[in-house]
Structures are given as C-alpha cells and as structure tokens.
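I have placed the structure first, in the form of structure tokens, so that the comments after it can refer back to it.
One chain of protein is taken out of this complex; the other chains stay put.
Presenting chain A:
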C-alpha cells in the first residue's frame, strides 16, 4: 500500500467570533471550496473528522473542466504533471474491438480530455495548496461535527475533538461530507433516487504492463465471466480494473484476495508480477437532495448528489459545484450581491446533477439489462455496432463527464438576436492559445475566471470601450486581437493562430464581446460593446436584477 501522510490533530481553538464560512469535510470538493474562497479573500475553516487523505485511490478520472478550475486555483499543473493523460477510449465486445473514440480530437487546448490521478494525490496537492493561505484557511483535523443548529444569523456547530468539544459559529456552512453525509442525516433530509442491485469489483493493482494509456471497456470480455470490465492506467504503474459481478455476488467473499487475484490474473496473464493495492466491492445508487440550499447550509459534491462511477461524473460534478458556489458566496459575503444569489447555485447545479444522474443511469441500464426485451435490444446494439456506425451511437459504455451548460437559466442574459457561432450564454468558455503583450505564449482560459471579465474580440481597429469604465468600474477587460494594439484599461492578447477568434465566432471586420462569469461560464454576449447592455447583464449575472429564482430557503 502507498503510505499516506498523517496530519497532527488540531488543538482546541480559542473561542472566536462568527466565521464567514465553515466547510465540513476535507475531500476534493471541500478543499476546492476552501481554496476558491481563499483566492477571493474569504476566510474559511475546514473541519475533518479524520487526519489523513482518502484510503484507496477512489475517484481517479479528472476531466478537462476540473483541471481548468484547478488551474484557476493554482494547483492544476501539479495534478497534470503527476497524472496520466488520456483522451482515447476503446470499446470491445469479447475480443473484438467495436470502435475507438477520441474525447479531444483537436489541439489548441492547454488541458487534455482527462488525467487519471488517485484521489489521495488530489487531496494531498489540494492540502498543500491550502497551506499557501495560512491567514485565510484553517484546516482542522480530527474535528468532528456533533451538532448543528440554524438561527437567523447563521449556523452554530458543536465540534468534538480529541481534546474536548467547542462551539463554532458560521454565517454559512458548506456540507462537503460525502455520499453518506452526516450533515444530511443530522438535518433529516431525504435523499431519493434509484438503487442499482448490480455489484462491481474495483481492483487497483501495481504492475509493469504495456496496456495503452486509454480507457479500455469490454462487454462480455473473454477473460471474465461477468457482463463487462473496464481498465484505466494510473500513475506509479497502478491500474484500475473494474469487473461487473452481477447482482448475486457476495461482497465479503468477492473482496478477498483469493477471489480477486484470479480475476486479475485472467486479464494481465500469469507471468506479469502484480500486487493488489486496493480493492472494493460496491453497488451504487443515483440520488440527489431535492434542494441543495437549506437556509445557510449548502450541500456540495456527493452529499448533494450521487451517481454511478461510469462517466466520472461524481468527483468532476462536485468540483463544478465548488466552482459555481464560491464566487457567489464571496459576492454575498462582501455585500455586493443579495443573498438570493445563492439560490441560483441550487438552480444551476441542480441542472448539472440531473444531467449527471440521467447519463449515469442510462449507462447503468445499458450495462445491466433487466428483462429479455432489454437484453435483446442491448445485444442487438453490440452485434450491429461492429458493422453499422449508427449502432455505435446507441452503444453506451459510459458518457464521460462534460461541463454542464447553464444556458437559459436565471443569471444568463439571452441573445437579443440568435447567434450561431461561439459559446452561448451559459456555456463554459473554451480554451485557445494566445500571446500576451510581452510576447509570452499562454492560454485564454488563464485570463478568464476569477473576477467578472469582459472579453472583446477586436476587428482591425482597436475597440472603443466607451463609457464602460465609468459605468462598470473595476470590470476586467480582455481584448483578443489579430495584431498588436493598445486599448486603454484592457489587457490585449494576440490571437496568433486565429484559433480563439474561430472558437468565439469572431468575424473579420467586427468582433463579438462576451461577459464572462467568475466561474468562466458565459453570462451574456454582444455583437459589439455597449456599456449599458454590459452593465445590465452584469447586474443580472450577479443576482442584482433580472429574473429572480425562487428563494431556496
């Protein structure tokens, strides 16, 4: 087993004043929340009932969007450097390859479609990053929440530690305490959903093997009597093999090495030296809280919603929760947005959770046909897929995590006239290579996200930002231009390869402008810069006007 760091338990803190934000749970989602808030100057206390990182590799597939969020938080490169980069998946039926797919077939993106990285590394790197904010992040190990009460001013937590108990008052509490969330239980919140009877075995094994760095998925594999198997490469010569066992499998029996190793040997051969790192027998459900915001307690990640692992939508969905919530919370705490802005977290990430649950349920249904009719349809798709491309579209071996579009939701300003090209209001921004004023090659996404940003694509002449600085003081402006130019009050990036203009629908002669949210989703887009329109869209995107969603509390 890999040895994990242990952190000294945190001594009893002195009684203090009310904290703006307390995060319960130092997993990937809770830690991402803490770092995001700290980058916005918000002090955070993180409570964790344990004193180490995840046991076992657990979540391993981190999507492009997650890496881009971690880039914004200054920890993306470390994840990518250690992680195993991949973008190709291959699907087999028995030993016949049905097809391969490439999740990122174009270049001009800083980040790949996915990296595989054990959850314990992710947590370790996030913890190290959190330590860069000693004045803002207080990470408290072996501090377990024992009670929670809400009042008009906020939330009171009773915290138990090895040295005794204390009381911690918070304006907001983020429950990032996982799929079995004690906070959810404590508050008596139902967690409705669909339970799947099928059991799966995860075996993480260490070996020197020449499997390609691709996602390999087998229906009815020749090496395993079950319905399917999945193989992923991780760092340190660790491979994840996921075996479908059927609904009758005995979890206690199947996780014994005597049962696991023969299954592994059947995949890797008798001659490859192999050691078992971690294994787990699991079944799963797709479920979500009806609402993610309950007064001043906000649920993020697995505590709010759970899905099957096929599609890597659990961990990546949770990181998108953090990305969506933290800028809103920071604005509300700074008094720059009304508290009702937090209700849009429920609206927007509720859509994300529904999308993830739908996709993950469909994959599971495809993998586990329950009636003869379903079985005939599934087998028909598999048999047709080798010859007929249309059947490959029906074949479902996992619909891998993609960022959720927030199009049509309250904070976004609809296009006054429909535009075909470029990301729509609500879509996440796409990356592109750019060159900064110093001639340094970089990436567009590095200049978006953080604060609200107006992204302007210049025509041949430098754009006139007009009354913008007066009307919307402090709004960051980024101009992307085909040639070097100077625009007062804006950073100019050169679109040396023309890729940025292409991806954002810029036409020669005139360029569109985009209002970008702090989480790098498009809030609004304009045919040209009009200060009044930008100001209106900004007010709407920060919850100060426009269609208000129903108060979630």
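Please note the rule applied: contacts are C-beta pairs under 8 Å (C-beta built on N, C-alpha and C of every residue); 3 or more make two chains touch, one makes a residue touch a chain; residues count from 1.
The working rule: contacts and distances are computed from a predicted model.
J.: Of the options "ATP-binding cassette domain-containing protein", "Fe-S cluster assembly protein SufB", "DNA topoisomerase IV subunit B" or "Dihydroxyacetone kinase subunit L", which is the UniProt protein name for the chain that has been left out of view?
T.: "DNA topoisomerase IV subunit B"
J.: Of the residues A:132, A:163, A:236 or A:374, which one touches the chain left out of the display?
T.: Of the listed residues, the one touching the omitted chain is A:374.
J.: Out of A:106, A:135, A:210 or A:387, which is the one that touches the chain we can't see?
T.: A:387
J.: For the chain left out of this view, which of A:156, A:259 or A:362 touches it?
T.: Touches the omitted chain: A:362.
J.: Considering the entire assembly, which residues of chain A contact the chain that has been omitted?
T.: Chain A touches the missing chain through residues 359, 362, 365-366, 371-374, 376-377, 380-381, 383-384, 386-390, 393-394, 396, 399.
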